[in-house]
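Structure, as structure tokens:
Missing here is one protein chain; the remaining ones are kept as they sit in the complex.
Moving on, here comes chain A:
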């Protein structure tokens, strides 16, 4: 441990590290969203379907995020639960142009909320209604209604429409999440 880091540690200004889980159906834009937050030199030009998961790191407002970018493919969705236990926040990405699979999204969301590792915790969930630029995209209000988000009482949640290609709406959403996580950490301490 370097001298500077030691000093920073004692003064309590060391950056906090938090884990967030990025989930959602396949082709909803999870990896693209994470790619947007990365430093300029680490960005990948071409995003391929994730097999399994990827670990990425990025920073926001002095909070250091470790994002577990899970694969949304049907056969890997069962594996999300392995990572529920020790995450501080969840980013749930929805393809707002894919009306057909909104019911599948609802199923997956219900499974998530009923999971023993999640249901008793006050864990912030950030929803991204991604691909808002698409012509027939649903608005965030409609998505919230469709998924029945208003029934979630015990967890802070927030939905923001986004466009991962341009980055619209992403910053706003993550700022909310940062705020929430900061609060939970403060209250816990």
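Rule of thumb we're sticking to: a residue touches a chain if its C-beta (ideal position, glycine included) is under 8 Å from a C-beta of that chain, and two chains touch if they have at least 3 such contacts; residues count from 1.
Everything that follows uses one rule, which is that contacts and distances are computed from a predicted model.
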item	value
Hidden subunit of the complex - UniProt protein name among "Geranylgeranyl transferase type-2 subunit beta", "E3 ubiquitin-protein ligase CHIP", "Coatomer subunit gamma" or "RING-type domain-containing protein"	"Coatomer subunit gamma"
Touching residue (missing chain; options A:55, A:103 or A:119)	A:55
Identified contact with the non-displayed chain, of A:43, A:85 or A:122	A:85
Interface with the undisplayed chain - residues on chain A	17-19, 50-55, 57, 66, 68, 71, 76, 78-79, 82-83, 85-86, 88
